[in-house]
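Inspection log for the structure reproduced underneath, given as structure tokens.
Left out: one protein chain. Kept in place: all the others.
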Amino acid sequence: MGDKGSIWLPDAMSTFANEVDALFWFVFWTSTVLFIAVVAAKVYFMLRYKRTDETSVPEPVHESKLLEAAWIVVPTILVLFVFIWGFDVYLKMNTDPTDAYQISVMGKQWAWEFEYAEGVTAFSEMYVPVGRPVKLMMNSQDVLHSFFIPAFRVKMDVIPNRYTSLWFEATEPGEYQIFCTEYCGTTHSGMLAKVVAVSEEDFAAWIAEQSQDLPPEQLGEQLFAQCAACHAVDGSAKIGPALNGRFGTDRKLADGSTVTFDENYIRQSILDPASQVAEGYQPIMPAGYSSMSAKQIDGLVAYIKALQ
Amino acid sequence: MSHAEHHISSIKTLTIVFGGLVFLTVLTVLTAQLDLGAFNVPLALAIATTKAALVVVIFMALKWDNKVNTAIFGIGILFVIVFISFTLFDTLNRGDLTNTTKGTVQDQQIQAEKLQAQEPDASAIQFNRTPQ
Amino acid sequence: MSDSASSSINYLNNDKSIKSWLFTLDHKRIGIMYLIAVSLAFLAGGILALLVRVELMAPGETIMSADAYNQAFTLHAVLMIFTFIIPAVPAVMGNFVLPIQLGAKDVAFPRLNLASFYIYLLGACIALGALVVGRVDGGWTFYTPYSTSVGDGVLFITTGVFVMGFSSILTGLNFIVTVHKMRAPGLTWNRLPLFIWSIYATSIVQVLATPVIGITMLLLFLEKFLHIGIFDPALGGDPVLFQHFFWFYSHPAVYIMILPAFGIISDLMGTFSRHQVSGYKFVALSSVAIAFLGFLVWGHHMFVSGQSAVSSVIFSLITYLIGIPTGVKVINWVSTMYKGSVQLKTPMIYAISFLFTFSIGGFTGIMLGVLAIDIHLHDTYFVVAHFHYVMMGGNVIAALGGLHYWWPKMTGKMYNETLGKIAAALVFIGFNLTFFPQFIMGAQGMPRRYYDYLPEFQSYHLWSTYGSWVLGAGLFLILFYLIASLKSGKKAGLNPWGALTLEWTHTTTPPNPHNFEETPIVKRGAYDYHLAKELFASGGEVSEVVTSGK
Partner (left out) sequence: MANSHSNHPAHLQHHFVSSEQQFDAAKMGMWLFLVTEILLFSGMFVAYVVYRTWHPEVFLLSSELLNPFMGGLNTLVLLASSFTVALGIHYAQKDNKKGLVINLVLTFLFALTFLVVKYFEYTAKFEHGIFPGAAFDPHGVSHGVDYAMYNVPYAKQFFSIYFVMTGIHGFHVLVGMGLFTWITIRAVKGEFSSEYYTPVENCGLYWHLVDIIWIFLFPLLYLM
């Protein structure tokens, strides 16, 4: 398993990806054959019956009812066949095995948050065990998002006020891209993450490691993954200001006042971003982070404070 | 054109139809007071449809009009039915596979609150006792 | 031959004042005014498209910020869809040609016709007002709750779309009545040009579907303004319901875009093969079949939206069925050339390119309709490529064919045939270069509406951008030589293509203000070339105009 991709499709890394691909290739090649037939006939007629005599008026061709009927019946059969096949695979893709390992996914502008039953929370990297069905229970905090892993051929919209879910079973260890495919605002294209598929043992080890209490700074570093779409830590301005080397300096605000970039300012910026807008920036930092726990905020503050 | 003569509805016809419409209105109001269980809605809709049909056929004279106009009207109604029924296929069956939940998060919360109201648990009782 | 006095008076020169244009009730002049407005919209939308392409040449910021990009593609789509492609063929060529092809003096309701033009202008201006007011964000689909949470630009766009909807409805209504009630004596349904059949089918869709976008826009407006809670999940509303509302209009709307193109292609195939269009009845009725089936498939845009599987299955099944009547058309167009007499003038070159590009668009549409495959392809560049292949490669290429075909009739001038062919080639090559790579990167997983992307997609994006320049060059060349032809073009003959429909055989070039000297009496079908041999007996250009029954 784990078929190599082609120019058309990325590597197929989930259990049903190959079935989707088989269907894709069937439709692809039938269409190609039909298409070439149409184009070939067109080009041939165009050249063969090119007008040479301006006065010629060709007689109408006697139309064959049989031929006309065949053009209707044959494609209909073809199309019904594809429909049934497509439906079958669709059912499989959308009915999760009952023994699936469950992960909660929260989509928010513009990051993914993964919550494991063991109490572990992760951003930007979703660890999953290989060879075991995984089910994602997904929900959005703000607007529509869509969760897409090309290598697994899965995609599902993530909706506020309703849970949607998808499942897959990774076939090989590796890192695979996660995209957000429902337009969700400014940094829609930055709402990325990775699936990290690892063996069962590695997965268990990872969970165990994550469950330990991290020192605040490290916790902050992990959490910062969801801020990275807008904040650089290398001094370059993105949608939001860079956050390194700022601690203790003066910060000019959009309303003209100046404050010190200290712990309180950072905390305030996270809990209520609109209250103190940095000069030269739009007040578009999401307010959703106010739901973070005190521990998480302390972690972030510690992390930002230490950034050089 | 064959139907150069326009149909003229007599005052008598119009009055009878009007009387029928009033009667049916009273009937809807009355039947709505009865408790017919699941039948209340279909009955009210059936009466409304009858009334609408009377207006269309006689007042709007579709009965004597060009058949094309009847077709136009019929197609319009048909597509309203398509719109409603195809949307209902979705909304009534939401969550038929495991890729979505049936209810919304809000519904689940309401449900949970209802259950809690029936059987107050320890924390709820305590809450009630806290002096406010 | 018509007498010389009437051939010198035509709809263009009978009254040259500005007022006579702005208040004209003449369907031909209204058609020309639409042509100008719609071309400007295309130009504006196209320039935005070129900017979008430049931005996508490289990952990260190239020429604009993320917000600017998001507004650029939204505005590109809104302009292209609502101000350009929906009115393009029906309101321009439908208006100009349809009454003449029917042998009528005008459309049934000329005042309504002028009103639709001004309503269209008003709607377009309101939509553009969004530019002044602020953010136009969210894509042309306006999915809630995003659309109700961003700036006021969306309010203007929705109002604009609402207003333009009326224009579209009135145009459709006008044409349906005109086709039913204003046909010349002898012009039975079986003799109608196929262009008329397809405009007729289009009009049905316009009348039935457009009101729903009206109410959708109104509800969206109220949702944003009053928070009525129908679509916004935060208030207990259902965002998927909004998608039903939106696509109940917008899927049928894609047939508003493509059916008129089908009509043009049928006419072009018949004329330039000088041959009866094969399977006339099938081609005619399949337009109506497509129009009706088109109402039953909207949910294929919602396979991963969380809608129920029951509806996904129904929508998927019916989606395939649309391929059948469309296939009937494609195959009949190809076989029209069989044993015909094919002349490769510029319009015919567009028709031939159309067969190529539209078929690719159609087949990829079928792929998207397959439930399991669409899960992977949905909202990737594969979809972007699909719809540009059907809209740009289908509608626009056909419309360019139609424009070249009727240009002599509209203006009385011939364009430069050599430049015409060069431009057609540029458009064809540029178009495929722009959009074919998008299929591949889409299947590889490149999501749409992405300002920034992973480096592995760059080579595809680069080719696509180069392609858009070739395409743009072709289109600007067309603009250039068409305008040049107005000044220096050769005078057009009465029937330069040897066509048999009434606008070529029974009126002057350009047509006289009331279309005909006398109401024509039709004695043969639109493509019965074998019954009109004498017209072609002398060879060369057909220059005879029949003033009464042929």
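Per-chain numbering from 1; labels A, B and C assigned in written order.
Going forward, contacts are C-beta pairs under 8 Å (C-beta built on N, C-alpha and C of every residue); 3 or more make two chains touch, one makes a residue touch a chain.
Note that the structure is a prediction, hence the values are computed from the model and not measured.
Taking the full assembly into account, the omitted chain touches B, C. In the complete complex, the hidden chain is touched by one of C:V177, C:V288 or C:M414, namely C:V177. Among C:N95, C:T216 or C:S308, only C:T216 touches the chain left out of the display.
In the full complex, subunit B contacts the hidden chain through residues 1, 4, 6, 8-11, 14-15, 17-18, 21-22, 25, 28-29, 32, 40-41, 44-45, 47-48, 51-52, 55-56, 58-60, 65-66, 68-69, 72-73, 75-77, 79-80, 83-84, 87-88, 91-92, 106, 110. Contact between subunit C and the unshown chain involves residues 104-110, 112, 169, 173-174, 176-178, 180-182, 207-212, 214-216, 218-219, 222, 225-230, 235-238, 241, 244-245, 513-514, 519.
The rule is simple: only the chains that are shown with their structure count from here on.
Along subunit A, residues 91, 94, 156, 161-162, 164 each make contact with two or more other chains. Contact with two or more other chains is made by residues 233, 236, 240, 306, 309 of subunit C. Note for the complex: subunit A touches subunit B at residues 91, 94-96, 135, 139, 156, 161-167.
For subunit A in complex with subunit C, the touching residues are 5, 7-10, 19-20, 23-24, 27-28, 31, 34-35, 38-39, 41-42, 45-46, 49-51, 53-61, 63, 68, 71-72, 75-76, 79-80, 82-83, 85-87, 89-91, 93-94, 142-144, 146, 148, 150-151, 153-157, 159-162, 164, 177, 179-190, 239. Chain contact summary for the complex, subunit B toward subunit C: residues 68, 75-76, 79, 82-83, 86-87, 89-97, 99-100, 104, 106.
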